[in-house]
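A single protein chain has been omitted; all remaining protein chains appear in their positions.
Let's turn to subunit A:
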Amino acid sequence: MNMMIKAYRRKLDVANGRVDLSHGAGGRAMGQLIEGIFHKAFDNDWLRAGNDQSAFSVPGGRMVMTTDGYVVSPLFFPGGNIGTLAVHGTINDIAMAGAVPLYLSASFIIEEGFPFAYLERIAQSMGAASREAGVPIITGDTKVVERGKADGVFISTAGVGMVPDGLDLRSDAARPGDAVIISGSIGDHGVAVMSKRENLEFDTDIVSDSAALHGLVADMVAAGGAHIRLMRDPTRGGIAATLNEIASQSRVGFRIDEDKIPLKPEVAAACEFLGLDPLNVANEGKLVAVVAPEGADAVLATMRAHPLGSEAALVGHVVADDNCFVQMTTSCGGRIVDWLSGEQLPRIC
């Protein structure tokens, strides 16, 4: 009965196809690339779980590990730069497992001709971000490529952390009735970056929300750890991609309420004139938590007491739905919230 609804996945044409920009956009095309090439080659239980980090047992507990590449353009934007993003993003991927981040690595691919002054500014802000977070960068690597073979600098960071005893957050854990909580206003990072992008510059006071969320997560875990099913940081593809990912991994649907989603008027206005849906726009200092109904109030109250969660809001619930639709109530009726197709905003992180 569902043949009309089920999303079709075209097989990757490995013999003749090429990587295009949509394969980096965080949508279905990227999923297809990862499954068709990387998962096939690396196949194991950890990758198949589809989390942004993987947990494994070590003497003394469970450890998580993650890695992430940063190619944002422009390199400097209101509220941060590629370096702060590389520190915060990797810490957040560790934190989304409920884990305490411990150490980071950083590797740099630098284009010939890149000014020392820029590199120093980026490195200084990475140092400051890691000290502020209490997560030191303990190893690294440096490569230089010919002019034109990179765009200024690309950074890759990896991180490890330890999961508190008894905690096991996983992407397939959402259950009908669970509450969906967002830690604050959406779309700030994407709009801040776009406001400085060549040919698109516009005046705005919006700054990126780039921030390390492990402090907020630690409070949440302390207040309602047993009730938290899973957490995700809605980066590329925005909360639309995050909710759709959770829906398909947990085989459930969502019902959310547009009115309850925190959104700054400036971000709403910028999205309006850029023709973007804020639900598709990237965040770098926000998280989405799926929480069992009995723990929702306590987790929400704890989040609101933390500076990075002061605008946290319960925006909807998990529902049973074989189609894994994310449905949203709007002022006039209802609609689906889907992944963004293709590539509207390359290199947002």
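Throughout what follows, a residue touches a chain if its C-beta (ideal position, glycine included) is under 8 Å from a C-beta of that chain, and two chains touch if they have at least 3 such contacts; residues count from 1.
As a working rule, contacts and distances are computed from a predicted model.
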Complex member absent from the view - protein name from UniProt, among "ABC transporter permease", "Hydrogenase maturation factor", "3-hydroxyacyl-CoA dehydrogenase NAD-binding domain-containing protein" or "NAD(P)H-dependent oxidoreductase subunit E": "Hydrogenase maturation factor"
Among A:L21, A:V58, A:I138 or A:A226, the residue in touch with the chain that has been omitted: A:L21
Omitted-chain contact residue, chosen from A:F77, A:F108 or A:F325: A:F325
Residues from subunit A at the interface with the omitted partner, ascending: 1-10, 17-22, 27-29, 199-200, 265, 268-269, 272, 323, 325, 327, 330-336, 338-339, 341-344
